[in-house]
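First up is the structure itself, then whatever we jot down about it.
Removed from the display is one protein chain of the complex; every other protein chain stays in position.
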Amino acid sequence: MSPVANADPSPHGNDIAIVIADLQQQFGARPALCGIDGTVRRGCITGLVGPDGAGKTTLIRIIAGLLKPSSGTVQVEGLDPIVDSVKLHEIVGYMPQKFGLYEDLTVLENLRLYADLRNVTGTAREASFKRLLQFTDLARFTERLAGKLSGGMRQKLGLACTLLGTPKVLLLDEPSVGVDPISRRELWHMVSELAGAGMAVVWSTSYLDEAELCSDVLLMHAGKLEYAGVPRALMESMRGRSIQLRHIEGNQRHVLQRALRQPEVIDGVIQGAALRLVLRRAGERPDLAGLDAGASAQMVDVEPRFEDAFIDILGGGPGGDSVLAEHTREARLPAGVDPLAVISAKALTRRFGDFIATDHVEFSVKRGEIFGLLGPNGAGKSTIFKMMCGLLAPSEGTASVMGIDLKKSASRARRELGYMAQKFALYGNLTVAQNLDFFSGIYGLQGHAQRTMIQSMIKVFALTPFLSTQANELPLGFKQRLALSCSIMHQPPLLFLDEPTSGVDPITRREFWTHINGLVDKGVTVMVTTHFMDEAEYCDRIGLVYHGRIIASGTPDELKESARTSAAENVTMEEAFIRLVQRNDVAAQEAA
Amino acid sequence: MFHALVTLIRKELIALVSTRMGRIMLVTPVLLQLALFPFAATLEVKNSTLAIYNQDGGAASIELAQRLAAAKAFPVIINLYSEKDLREVIDRQRALLVVRIPSDFSRKLARGEVGILQALIDGRRSNSAQIAYGYAAQVVQAYSAERLGQTLPASLVVQNLYNPNLEYQWFVLPSLVAIITTVGCLMITAISVAREREEGTFDQLLVSPLTPAYIMAGKAIPGILVAIVQGSLIILAAVLLYRVPLSGSLLVLYGSMMCYGFALSGCGLFISSFCSSQQQAFLGSFGFMTPAVILSGYMAPVENMPLILRGISAIDPLTHFIIVVKGIFLKGYGLEQAWPHLWPLLAIGIVNMSLAYVLFKKRSGQ
Partner (left out) sequence: MTMLDVEIGNIKLRRLLALCRKESAQIVRDPSSILIAFVLPVILLLIFGFGINLDANTVRIGLVVEDTGAEARRFAQVLEGSRYFDVVHDSSRQHARTLLAAGEIRGMVVIASDFSAKVRQGKGAAAIQVLTDGAEPNTANFLGSYMEGAWQTWLGQRSIDAGQTPPPLAELSARYWFNPSTVSRNFLLPGSISVIMTIIGALLTSLVIAREWERGTMESLLATPVSRMELLLSKILPYYVLGIFAMALCVVMATLIIGVPYRGSLLALFVVGSLFLGSSLGLGLFLSTTMRNQLMAAQAALTAAFLPATMLSGYVFEISSMPWPVQLASYFIPARYFVSALQTLFQAGDIWPILAINAAFLLASSIFWLGLTVLKFGRRLDD
């Protein structure tokens, strides 16, 4: 683990807008912030980066004057947020995580409210509105109720309201969460422009790739500041330790497992057909032969990522061997079920009145495959997902799993699938033990078999210290583990995962996927939706959903390939996503 | 599948008692209403104030005035001495009833003529005032009969069956069994579905092998169980603390509680199939319950209601249940007498559950 590098963040000392000194915050017995020191400059975006539970929101709320710190000081443009709160509110724009727009008010009414509250009147108001509406591309929607906007549009409106009154300091708490890559990029552009004009911006995020784009970064984990400085500096410290293993033959998941067992490797993830590995020490690579990746396999140096550094600070990623898989039996396919179409959708259509949410979608998933559904907000991913789980009936076409048509024998089909809902739908008031008891019970486990299964889940996911904790008191990582265990206790051959790792820190995310890979090894078929482009790389095949249709499908590498504009270009998954969607828009316009 | 149902019910009950709010919601209404209703909900007239304006100084009037003053129903007496006082006492509601004894009263009586006293009744509180008037009239009547010394040709023997002393608490407490169980059972079934929808666990249930019928049963049965437990608490309090007699069959009582719980759960599930949030479910239950209590005959007799409302009262499960509970407590009801009111409860339950089931399936998109 490399020492915390606190590089001097800026050459212009008098450009500092916010100074944080030895900030501590306790909520009852729980320490939320442990001695944070940092500065935020004007004219650039400072990233407040870290996984869920790191303390980002607490810190931002203290800066905004909404919480009183237990000890330590904060100065915002020379003001104390608690004592000078009236003046502070006039110069600070704050967009909370759950930016509450008034859903019953139209876009324009929301803007007018905040304009009045921030004393933006007369011609200044007209000018601001025009600028902001153009900026956010919401000019066409001024009369639409805020509740009817899509996720991306809501975030933009939230940002617009926050920008009224031209604040000197802008605090954004996870503005890009749950927003698709295209909208995320647009938000970023908007905010960069503002920063360039002299605003001090704090952008909090759990997306580590966004951290790379910030001028300064405050990296937090479990209430502590792990790194403060220029992201590039941190990434540079990892130089020579990031490699990619290409041209793998055979099962790449198995190769990953083998790689992770090597002492030289501290972290590894799948990237399309390749593997990305992080080494313990620069230049010390594992023995290629030992990885058994085929004759043409190659190890190549690649540019280090911010995430690599973060994993390094945390002590490295988890191993590749899944204890869960050891406890899972082989997923058998009943007779008569086509192993190439364990999950299948044919001409799947769903209408809500006049609106066509899903338009003749076709795909099939093989046994032991991980199939991903990607797409911008409102594209129709969840509608398709719900139809494949039997939660929604198709208007036309068929959705079938294990050869059973979900319209006809839904109950029988549902026995074969495990479902992990978005935001981990657990019974918050029930303890971990009670949740496990419940979910195993309704899936038909009883008596000795039930007890044994619950015990093994507790062992596999290390839930013992939390058995009597209520589910909504659990840290996010454990909630996710509990949710996963509750969905697989009946040993389903099919697993449906709806945004399974949103907000979770990188280590827990890797652990999760190690388990999934282990299950897939035993023949379980997985269908997953995600916003997180890196996760898209873990899938065997992807369907890109847009406007209710699948506009592209194939392996992650195939999609990246099709988005390439020149032969030598290295396209990321995110870039491929954006380009394919834009291409589709252009094609649709031309056809019109 | 039975084990799955038991798991559902067990989860529901655990969820109810696991939060402080849940526990408070289960226990507080019972305790509060048990402490309050039997004392507050009374149409009896005790402790009221009688004002006497004796314009006559004669022996007869003084004796009558003393007898009125001695009446148990009027512990407080105000003696009036002028018309102005009289107006004031009534206007300011300082007395419930004023009795004016005219100046020629004693003289008329001595002559063997009828002496007429005037009772002034505060129409603003007409129910209590009329009852007070009744008491006062009885005093006057007894006085007359004594003076006359005649034997009357026939006497009127009034016997109050089932509740000889017309104890209000004997009327209130059985009704309370019905009312309090209503609150608990209804809110629980209506709100729990809404809460699952809000928290997202509803999808988890729908995705499991459980069919909508099982899910509904898993919500309805805990409601019925809660109704039975709360009902039992009140019955215990009624019998042990307030000494209300229980003359009918305990078995039939519990059977009727189950039927009532069934009817209510059906209503609760029906309400929840319209609601998308817990708050809406709560308001919906409240909106259902208030008219249900008013139209049940608890506060005022059903026979006094206009035809339309009487019709609604007939499909109000509370109406039937109150009749059964009162019957079992006071009238010694057995299955035979209770049945005419039990089958409507079952019918209401079946209709509501079926409607809820249909709506349920539709809303889950199946």
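Per-chain numbering from 1; labels A and B assigned in written order.
In this text, a contact is a pair of C-beta atoms (placed from the backbone, for glycine too) under 8 Å apart; a residue touches a chain by one contact, two chains touch by 3 or more.
Quick caveat: nothing in here was measured; it's all calculated off a predicted structure.
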(Q) Among the chains you can see, which ones touch the chain that has been omitted? (A) A, B
Q: For the chain that's not shown, point to the residue among A:100, A:263 or A:315 touching it.
A: A:100
Q) Which one touches the absent chain: B:34, B:52 or B:120? A) B:120
Q | subunit A residues that touch the omitted chain in the full complex | A | 61, 64-68, 82, 85-86, 89-90, 92-105, 109, 112-114, 116-119, 121, 161
(Q) Residue by residue, what part of subunit B touches the chain that was omitted? (A) 21, 25, 28-29, 32-33, 36-37, 39-49, 60, 64, 90-93, 96, 99, 105, 109, 112, 114-128, 130-131, 133-134, 136-138, 140-141, 143-145, 147-148, 150-164, 166-168, 170-171, 191, 278-280, 282-283, 286-287, 290-291, 294-295, 299-301, 303-306, 309, 323, 326-327, 330-331, 333, 337, 340
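Convention: only the chains that are shown with their structure count from here on.
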**Q.** Centroid spacing, where centroids are CA-atom means, of subunit A and subunit B in whole angstrom
**A.** 57
Q | subunit B - residues contacting subunit A, complex | A | 1, 3-4, 6-8, 10-11, 14-15, 18-19, 22, 199-201, 203-211, 364-366
(Q) For a test of understanding, state which residues of subunit A touch subunit B in their complex under the given definition. (A) 386, 389-393, 410-412, 414-415, 417, 419, 421-423, 425-430, 434, 437-439, 441-444, 446, 470
